[in-house]
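Only a single protein chain was left out; the remaining protein chains are all shown in position.
Chain lettering (A and B) follows the sequence in which the chains are written, and residue indices restart at 1 in each chain.
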Amino acid sequence: MARLIRTEKEVEGKYTEQWVVVEGEDEALDQWPQGPRAVVGTPARRQDGLQRARGEAEYTADLQLPGTLHAAVLRSPYAHARAKVDLTRARATGWVRGAIGPGDCHVLQEEPSFHGAPVAAVAADSLREARAGLELIDVEWEELEPLLDPEEAVKRESFVDDTRHYSRGDVEAAFAEADVVVEGEFRTQVVLHNALETHQAVCRWEGETLEVYISTQFIWGVRDSISSQLGLPPDRVRVVCNYMGGGFGAKNSPGDHTYIAIALASQTGHPVHCALTRREENLAAGNRNATSQRLRAGARSDGTLVALEGEYVNAIGWAGFNGPTYGPIEMLYACENVRTVTYGAKLNLPPNAAFRAPGFVEGTFGLECLLDELAGRLELDPLELRRRNYADKDLVDDRPFSSKNLLECYDRAEPHWARRDEVRARSEGPWQRGVGLASQIWYGGGGPPSYAWVRVGSDTRATVITAMQDIGTGTRTAMAQIAAEELGLPLERVRCELGDSARGPYASISAGSSTTPSMGPAVRAAAADAARQLLEIAAQRFHLEERVLSLRGGQIVSADGGSWPLEEITGLLEDAQILGKGARGPNPAGMRVLTFGIQVAEVAVDVETGEVVVERIAAIHDVGRVINPLGARSQVEGGIIQGIGHTLSEARLVDPVSGKVLTQTLDAYKLPTIADVPEIVTDLLDIPDEHLTNLGSKGLGEPPIVPTAAAIVNAIRDATGAEVHELPVSREAMLRALAEAREREKRGAPAAV
Amino acid sequence: MLELKINGGTYEVDPPVGQTLAETLRGDLGLTGTKVACGEGHCGACTVQLDGVPALSCITLVHTVGEREVTTIEGLRDHPLVDAFVRADALQCGFCTPGQIVSAAALVEAEPELTAERVRHAMAGNLCRCGAYPRIEEAILSWRD
Partner (left out) sequence: MELRQPSSLAELDGADGLALAGGTDLVPLLRDGLVEAETLVDVRAVVPRGIDGGTIGAGTTLAELEVDPESPQALREACALAASPQLRSMGTIGGNLLQATRCWYWRLKYPCFLHGGSTCHARQGAHREHAIFGNEHCASAHPSDPAAALLSLGTTLRTDRRELPLADLYRLPTEDDRDVTALEPGELILELEVPKPEASTYLKAMDRTRFTFALVGVAAARFGSETKIALAGVAPIPWLLESADDLDRATPLPGTAYKVDLARALVRRALDALA
């Protein structure tokens, strides 16, 4: 029976209450026992791997709809300006097929407020002509003074939202009573997503329906945003994303380029493809914002944390979201007295966008580095310090965790941590080696609404149908595994069809480590619904009671030992089909659903040249049940490698005078290469969360990137004594920290005899 | 009019001087397996082989290809590396994968006996933002299995 319920939904730490329709059997199904099963928990090749590897997969970038025009966007060359746009000359040519400026499309700005802000756009038969068309747009620019300094923005109260204050306990009193207090200022840089498929969309009108082919992480979010922006009924917007080339958080909404394509498609009557160039991508498609963090921690001499304090300035840019940089300091440890203040500085710089565990990556860097400095002061083992401050409930809302196996993660980290004497002993000449660790906390529970259908035909094959997207995380495969497991079918007989809002039910966003925990339970419920129908028919056919029958290994199995190939039932169907429906139920009421983990990094530092080489990272994470160990390992490795880029080589640089972005190209903005990758050891606990859905699975996309920077920087300290407080750990940052460490040692050393 | 030798076939195209090989492959010939991710030689997604040597099609002017045989991912669809990549889970979003496989195919042709170090040196020109690198290394080292 369908029920309309009010429930809490969380995406990347933002909680909202919303209505969801729940039906199907999510809550009615018992979780499978812990451990690998026939299909779920067993390594599976990704179902679309061959298409992607052979270059057959059609990405948005590859679409060539008949009559498509190509758009080019005129962007502000200034960080802040007024633009008077004259499209007359462009429109006068025969070959500029469409031209729009401010007033024609809400994303085009008369007062562009960051370098790269869209001001006007044209469409032509080829991209080459469209770019030439931009030259025919006359703009009178009036350059305005940009605000670029986050501290200055705080002074002037230039904020993107209300400053957030949080406190629990009595922080001042606790600091006064602490045996040891450590403090530090930490800084993180702006990093750029750089998915290899840039942001792009092809938009066309089919009668009264707007079709949007888009590289997106959220088909339904795009549909809803466009329908409300354009005042169209939602189902008059069809959103399609069959294959997409990476997002990492930057592709959660339609984006300016989509609205530009829609406006030009409306003006010209043609399909319009608007694709960002790599340079536009690195200007105007979002970024992980810079932060500065003033942190203070107080502890008793036994290591018990008594007070934590953080002041965070998130340098958001002109718009975007003020992410939870404060999250780790408030949530990770059992500390009674915590106070944070978080500013979201509004600047004349490109807007941020969610980037793989936004806020927590930055906040964990500061907190976990400070914790290691505290351990040093207390002469306490850093792993022991973390054990002593283990939180057995959520102190922010005073809720129990739905599950938490962080202590088990710590135990499994021991053998990696125990390598440190041997690692240090391998220091040689200028190469100093050390080991560091950092804990991880993040969301990842997913939630409703999410729906799936499962279709079984006379060929005994099942198809999972849901209008979600596979952004490269392997969700197609995971969903097929879940359905196969429930239907007792071998995986090769189950496929997952997704990617089209017109061809499947509502599905969740692929962000916030929520895809598997949101979609998986709905898919299982749909498969169970189909299985129930199969068994009902089988019961009639074999004159048995339904309850003695089950599906296993492609067979209908009876409790008394009888078994029949499933074909004996599906063979009766001819063209009839079994249709199962499933919905995601609510999250456990009154509980906090989170993911946990720890990483242990080994580094070598050349103390003469400042070169840092990450040699090994062990990653132990508690994310509930693992559906596909093969794909899960890839997610962990990918997160860690992005974390290494964040820690060592990536930085968006801006001209401090003009506010213009300098690192737009991939020679200047340095992503890790295959030669930068260390040995990575992945260890997922694979313990189902008994309170969470019919699967007990949490999300895995983000946890692995959360502790990487802190673990590496703590290993650097272990190796060299240098305290690095800023990212990236460039040559100059490393050499500076080493020089400071030498100075400290000199000052601290006994006076010369 | 240019005559291009691609994947064993011959194609006639008539592009303007200044057009790149990638633009010709994707736009004129519909060979969209070759991806363009940066368009200026900084990422390797557009890698094709010219007479078996990896080259960046996004910065190769199509008029300079001449007699050289162009091999794109469409010409390598049955290469054992394709299966090796899927087996090892050496791809996530897959956008860099055709370029990875084209580079790797030239590598294993030139050096059938590879070490991890050689793979890391020879594949450093193909960026993968998803971070499939450990599995790419595994796939290339085990391509004949």
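The rule is short, and it goes like this: contacts are C-beta pairs under 8 Å (C-beta built on N, C-alpha and C of every residue); 3 or more make two chains touch, one makes a residue touch a chain.
These numbers come from a predicted model, not from an experiment.
Chemist: Tell me which of B:L4, B:A37, B:A55 or B:C130 is the one touching the absent chain.
Modeler: B:A55
Chemist: Touching the left-out chain: which of A:R433, A:K670 or A:K698?
Modeler: Spelled out, the listed residue whose C-beta touches the missing chain is A:K670.
Chemist: Where does chain B touch the missing chain, residue by residue?
Modeler: Within chain B, the residues that touch the unshown chain are 16-18, 20, 39-41, 44, 47, 53-56, 59-61, 63-64, 103, 120-126.
Chemist: Pick out the residues on chain A that sit against the missing chain.
Modeler: Chain A touches the missing chain through residues 430, 608-611, 613, 648-649, 653-657, 660, 662-665, 667-668, 670, 672-673, 675-676, 730-732, 735-736.
To be clear about the criterion, only the chains that are shown with their structure count from here on.
Chemist: Residue numbers of chain A touching chain B in their complex, please.
Modeler: It is residues 45-46, 48-50, 52-59, 61-62, 64, 126, 193-198, 243-246, 248, 277-278, 471-474, 630-631, 633-635, 637-642, 665-667, 671-675, 677, 680 of chain A that touch chain B.
Chemist: Where on chain B is chain A touching in the complex?
Modeler: 26-27, 30, 32-40, 42-43, 45, 72-74, 77, 82, 85-87, 89, 91-98, 101, 119-121, 123-137
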